[in-house]
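With one protein chain held back, the other chains of the complex are shown just where they sit.
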Amino acid sequence: MASETAAIVVRPSRPAPWRDPRLRGIALQVVFVAVIAAIIGFLAYNTTVNLRRQNIATGFGFLDREAAFGIGESLIAYSPADTYARAFLVGLANTLYVSAIGIVLATILGTVMGLARLSRNWLVAKLAAIYVETFRNIPLALQLLFWWALLREVAPGPRQAWQPLPGVFVSNRGILLPVPHQDPAYLWMAVAFAIAFGIAYAVFRWARRRQAETGRQFPAGWVGLALALGLPLIVFVAHGMPLEMEWPVLRGFNFAGGTAFSPEFGALLIGLVVYTGTFIAEIVRAGILAVSWGQSEAAMALGLRPGQRMRLVVLPQALRVIIPPMTSEYLSLTKNSSLAVIIGYPDLVSIANTTMNQTGQAVEGIAMIMAVYLVISLLISLFMNLYNRSVALVER
Amino acid sequence: MSNAAEAMPGKAPVQSGARAMIEMQAVHKWYGEFHVLKDINLIVGRGEKVVVCGPSGSGKSTMIRCINRLEEHQQGRIIVSGIELTSDLKHIEAIRREVGMVFQQFNLFPHLTVLENLTLAPIWVRKLPKKEAEETARYYLERVRIPEQADKYPGQLSGGQQQRVAIARSLCMKPEIMLFDEPTSALDPEMIKEVLDVMIELAQEGMTMVCVTHEMGFARTVGDMMVFMDRGEIVERAPPAEFFANPKSERTRLFLSQILAH
Partner (left out) sequence: MTEIAHELPLPMQRPPATSTGILGWLRANLFNSVFNTVLSLIAVYFLAVTIPPLIRWAFIDAVWDAANGQACRGPGGQEVGACWAFIGEKLRFILFGRFPYTEQWRPLLVVVLFIALVLASCDRRMWGRRLLLLWPAGLVLIGILMWGGVFGLRYVGTEYWSGLPLTLILAIIGMVYAFPFAILLALGRRSQLPAVRMVSVAYIELVRGVPLITVLFMASVMLPLFLPAGVTIDKLLRAQVAFILFAAAYLSEVIRGGLQAIPKGQIEAADALGLGYWRRTRLIVLPQALTMVIPPLVNNFIGAFKNTSLVLIIGLFDLLNTANAALTDPNWQGFAAEAYIFTAAIYFCFCFFMSRYSQMLERTFDRGHRR
């Protein structure tokens, strides 16, 4: 009996192949991949057959053909005689433009509202809560249509345009803002601003070093702000204060001069900012609440002032919680900008849609949209991961 | 003491008798409608060690948190090292600079190293040069017997080590008064001693201390005065020997029998 047991233990047992977990795993994967490949093959085969039947040439050759449709607003020069490729580029530029502005404004609005919700001021906290709960629970598409209708239908004609601020006109033709006349002074002011920025950075470094050495603090932030505002202002005065603005003026039935946002752009931007702002507000609030009250108490007990408490103790910890979900909000804002197609703002998807309708190149069109969004997604998450790592490094 | 009481109310800072570091006069506090502190009168002299005990919810934490304005009192006066606590931010800041506090939950800053935890307030509040602040920090780390942990993060330390860092962090501000809010309650038994040893040493050097704790051995060793609180009021105060041997109040006796039973 004993020798038998020993024999069993000693013999290098190889299980039957169907009971070997490793082989089973490999077999399973082969079958799995084969099934997926078969499905993809089946779909691809059907697609080629269908395309041939409809006489649609596959490939990206159509991009060189003339687009022959107009685009309402464009950041780069475009005419219907341009190619589809250029039309795509216009759409891409518009998507990036509205997303970039939207991200900046939504972050500002969201942060303000998130902090307001935490305010000890009952009225302010309640107003922020109402904002968040209302706009978070209404579909973005509906909000876009609402703002669009408000700008297009409810807003009066150019002759009776609303004037919320002097020189700013809201009418059913869009939002008009005054812009300053072209003048070399503005270029020099920009240069001055950049120089001020550099000096402010140097002052900041110097203040840090001096504080480390002597303990004396220097209001580097205020000095930097004064520089950033003051230097351009000096240049402005030195150039004789070219205050000439180009005001929007009513000419006949429409406005001339100034710069205009179309109702579509206005509605899309307002909608994206107001909608995404609610989510960012919640993220900011949650991030600050995640820092326990004990941390603030310890900082208070050490005699740190409220501003220092926020800057040195609460914010560094809250940011760690805030940044990852913030990234996905930025991503979803960019993706949501594709809802532009509903109100006819010529973003990437809207232009691709027109192209697909005209050429029938649905596969290529959708592949291009997907590729663009995937690249944008990857870039934003890459950037945010880098930033996140730098924040994390400070901690550990 | 009497000068302070007769001084014009609201006019601060008030110079009280040289010996009194903390004076609480008829202090009341409410949370909403709930009366948490009832008519608290307490004087702590320079170098005196006061140990506050009492059942949970008796208001002892609330009381010492009033001393550095982590909680606001609504009635009565609190004068700390000659400065009256009013809603004036200047007074609050001045008092917080002079009063160190150690919390039950340590409340170290997890995003800063031990050394940075210790130098944060000296640099930003006392406006010391970084090098000097670091020297002070290392000195106090030595004093609480963990000089080797300076570059670690709080999360990497044991509870007892964290609490000793927290004590060192308060000491770096060179406070005149130290408040301890149940400093050993969140610790495992084997770590309590290492924290108490540090506190005893501190007491022997003459620091003014107000300590909320149930460590009766500690109270006997260093306490000058025991204060027993129940339901928001001070029921009894006595030197430790008398307090433990011969408690006068029925409520005190009941409490002592409960905590000394095991």
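Lettered A and B in written order, each chain numbered from 1.
Here is the rule we use: a residue touches a chain if its C-beta (ideal position, glycine included) is under 8 Å from a C-beta of that chain, and two chains touch if they have at least 3 such contacts.
Computed from a predicted model, the values in this text were never measured in an experiment.
S.K.: Who touches the missing chain here, A:171, A:276, A:317 or A:338?
M.R.: A:338
S.K.: Of the listed residues B:91, B:130, B:143 or B:237, which contacts the missing chain in the full complex?
M.R.: Answering carefully, the residue with contact to the hidden chain is B:237.
S.K.: With the missing chain put back, which residues of chain A would touch it? List them for me.
M.R.: 25, 28-29, 32-33, 36, 43, 46-47, 49-51, 53, 119-124, 127, 133-134, 136-143, 145-146, 149-150, 153-154, 335-336, 338-339, 341-342, 349, 353, 356, 362-363, 366, 369-370, 373-374, 377-378
S.K.: In the complete complex, the non-displayed chain touches which residues of chain B?
M.R.: Looking at chain B, the ones touching the missing chain are residues 28, 30, 32-35, 38-39, 74-75, 230-239, 242-243, 246, 248-251.
Simple rule for what comes next: only the chains that are shown with their structure count from here on.
S.K.: Mind pulling up the chain B residues that touch chain A in the complex?
M.R.: 68-70, 93, 96-97, 99-101, 103, 105, 107-111, 120-121, 123-133, 153, 166, 169-170, 173
S.K.: Once bound in the complex, which stretches of chain A touch chain B?
M.R.: Result: residues 211-217, 292, 294-295, 297-305, 308, 312-313, 316-317, 320, 394-396 of chain A touch chain B.
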